[in-house]
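For this depiction, one protein chain was excluded, whereas all remaining protein chains were kept in their positions.
Moving on to chain A:
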């Protein structure tokens, strides 16, 4: 049966054996441990993910002074909430408005703000998105993501070419006036913080 990481070049069995052999050698050389693998997997499967970015967005929607600090220095503002670290040492939050829609990409590799969004989905790292989103973003958003942007809204693409890590503060949806930060965070999707999808509706 086909496996998710089969490629035209190698089967999952072949990749698995190669990585296991490499891991065995690195363990013997005193560089790796299986515990370190398990710990890192635990962190990015269960502790660090888009739920953290969603908490930051919800706070920005409900606390105007925090939002100011977030837009001025995202890493410092996130640190107030205990959020930050590897691949988000210098984060920059870009705000969607009625006239501007922001989208992030890394055309040269796959840079992504791990501390707030976790590890990137495979499509973000794959050639189709990286090649096209800078050239035909309206077409990609409308046709590939089902998320058209009106012509009178400027689309800004942030190509993460340095160690700055950009991510998007989406607009607070209408009809959420009565909601608290916890309920609001549940509406914030990973894709809305990349810029390729909407936030949820209450």
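Just so it is clear, a contact is a pair of C-beta atoms (placed from the backbone, for glycine too) under 8 Å apart; a residue touches a chain by one contact, two chains touch by 3 or more; residues count from 1.
In this text, contacts and distances are computed from a predicted model.
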Choices "Secreted protein", "Nitrile hydratase subunit beta", "Sulfur oxidation protein SoxZ" or "TRAP transporter large permease protein" - which one is the UniProt name of the chain not shown: "Nitrile hydratase subunit beta"
Residues belonging to chain A that touch the chain removed from view: 3-5, 7-10, 12-41, 43-45, 48-49, 84-90, 107-110, 115, 118-119, 121-123, 125-132, 134-140, 143-145, 151-164, 166
